[in-house]
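The block underneath contains the structure these notes are about, expressed in structure tokens.
Shown here: the complex without one of its protein chains, the others still in place.
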Amino acid sequence: MSSSSYTISRSSRASRLAAIFGILLLVALAAAPWWAGRADMRLLSEIFLYLSLACLWNLLAGYAGLVSVGQQAFVGFGGYMLFALAMFAGLSPLAAIPLAGLLGALIAVPVAVLIFRLRGAYFAIGTWVIAEVFRLSFAQVSALGGGSGTSLPVGIVKAMASNRSMREATTYWLALGMAVLVLVVIYLLLRSRNGLALTAIRDSELASTNYGIDIWRHKFVVYVIAAGLTASTGALIFLQKLRISPDAAFSVNDWTAFVIFIVVIGGIGTLEGPIIGVIVFFLLRETLADLGTTYLLILGLVAIVVMLKAPKGIWGLIKARYGIELFPLSRRVVDRDLEN
Amino acid sequence: MDWINAIIQGILLGGLYALFAAGLSLIFGVMRLVNIAHGDFIVLAAFLALSTTTLLGINPLMALVIIVPVMAGIGYVLQRSVLNQTLGDDILPPLLVTFGLSIIIQNALLEIYSADPQKMNAGPIETASIAVPGGLNIGVLPLLMFVVAVAVIAGLQWIFYRSALGRAFRAVSDKQDIAQLIGLNKAHVFGLAMALSLAVVGIAGVFLGIRTSFDPSIGPGRLIFGFEAVIIGGLGNLWGTLIGGIILGVSQNIGAQINPGWQLLAGHIAFLIVLAVKPRGLFPRID
Partner (left out) sequence: MPDALLATRELDAFYGDFQALFGVEIAIEPGEVIAIIGANGAGKTTLMRSITGLLNNSPEMVTYRGHEIGSLRADLIARRGIAMVPEGRQLFQSLSVEENLIIGGQMGRKGPWTLERIFELFPVLKERRAVPATALSGGQQQMVAIGRALMSNPDLLLFDEISLGLAPIIIKSIYDALPNIIGDGMSTIIVEQDIAKALSVATRVYCMQEGRISLEGRSDALSREQISAAYFGV
């Protein structure tokens, strides 16, 4: 065994198996309009959209150290942009979704410049203020229904596709595509130089109160990208709902509390965490949602217990126990002779 | 005249906001903890006061005698049993645990008291007012609340900078290890800080419940007002926090004077302007 037979590798058997399994799963999910019922597809769409929100929040909090409790600002903004572009600019919803994302990224630039002045937990509350400002501002726009909101005109909805099942399939595929896009973007981002820098920052200055321009820029880039993708996801969410109002669009419970719950349960700071978390969240919801407020109480309690007893979440427990990684991010030294 | 009235009312309202803020500022100063559930504790205090007044048939202002120590006790137990475990270099655990607490309190209150808005009645004092030159009337109750707020700030200031407890707060905040070496149990000191914070929250909650109607969902809004007052005034400066509260109250009332829909927005915009122009607040503590 010569020394040259060692290589640096990111992939492992588990990650390659996961990749194969992932592709098969993706094909099966893409074919859902042919095998799944209407209600199942709606549920799956919702899962995909929550997965996308959770991955984006995890990117911010788990990798960039930007703990936001105001991502509903961009969910709602994206939703409203979809409605505005479709109703006033006559854009097809399909074209409005990426544009809503772009506008979300644009508005995130001045927002970031302002709230990056706040550190740590105060940053978190600052993001909440921004979401409130968005909510109150959109409530003032009477063309969009003011405080009571508005529905997407039937004509626009009908123009999306020739019939109802085709329309439902389209929104389903969009939701699936969104989740895949978010996963791919985050994966590539974390493997890039920017991602390596982020991990270095996260690991070295968790509690630091002052950071240099380089760190600022890395965080800024991540924040803006996350905002854009969150806004696109928001546009999709409200394309499915067909109705928007300030309270629904900028709901801290729906778009942030649940999302944080998903990431914390699954495992913060890992790519696998949100996937596990979203499955757990929907299992809980489908079984306990009848309990109403008690269900939310349980969610809060579970989140606290996990944060205290297993801060790395379910995936953290699995990883610590079996050392596997489905998304190969960390590099390992591999002995080729043993691998082959 | 309406404008002057709006400004005066805003100043008095600012006292209440300073009360929302003071407890938040205190625990951040001592243990770098931001309690996301702070606003929900204010609402919890208001509901506890509501139950106390209906149960005992006493004036809500009298309920302070019960609510303040009860809230302080809740704060101490909460800190010792849960929050102390979250403190460390990582800001995520305290943030997420208090966020979870916020959801728990909101939904527990919803379960017990329903979503209906409630209000407490403090009796004739609510309508009493003092006529001041210029044809203005200042309500006795808002004035009383403002005076109490100033007194609370002064009291906290005294505790923090003049008392043995305040020395312990500052020592533990400076250097936890060394504070342990001179016999300070930081878990206990942190518990006392949270107790003091929630004692102030108790006062704020009772006042809130007398002044306006409240329901289980309004906690986060109060947290945001308190937070804005802290940042406007400058971190770690209690008198600054009072001024921050006043600026917020005045901005909101001026906004409402222009257009009722702009009340909250105007307050947030005042906050964002301060953040843009003076990111460390108007009166940052000089260290």
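Letters A and B mark the chains in the order given here, with residues in each chain numbered from 1 onward.
Simple rule for what comes next: a residue touches a chain if its C-beta (ideal position, glycine included) is under 8 Å from a C-beta of that chain, and two chains touch if they have at least 3 such contacts.
Everything quoted here is computed from the prediction, not taken from an experiment.
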Interface partners of the hidden chain - shown chains only, full complex considered: B
Identified contact with the non-displayed chain, of B:Ala168, B:Ile232, B:Val250 or B:Leu265: B:Ala168
Residue among B:Val82, B:Ile138 or B:Leu184 touching the omitted chain: B:Leu184
Contacts of chain B with the absent chain, listed as residue ranges: 164, 167-168, 170-171, 173-175, 177-186, 287
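Heads up, the rule we're going with is that only the chains that are shown with their structure count from here on.
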Distance between chain centroids, defined by C-alpha means - chain A, chain B (Å): 33
Residues on chain A engaged by chain B in the complex (per definition of touch): 61, 67, 69, 114-115, 117-118, 120-122, 124-126, 128-129, 132-133, 136-137, 139-140, 147, 206-207, 252-253, 257, 260, 264, 268, 293-294, 296-297, 299-301, 303-304, 307-308, 311
Chain B - residues contacting chain A, complex: 28, 32-34, 36, 82, 85-86, 89-97, 99-104, 106-108, 110-111, 220-221, 223-224, 227-228, 231, 235, 261-262, 264-265, 268-269, 271-272, 275-276, 279
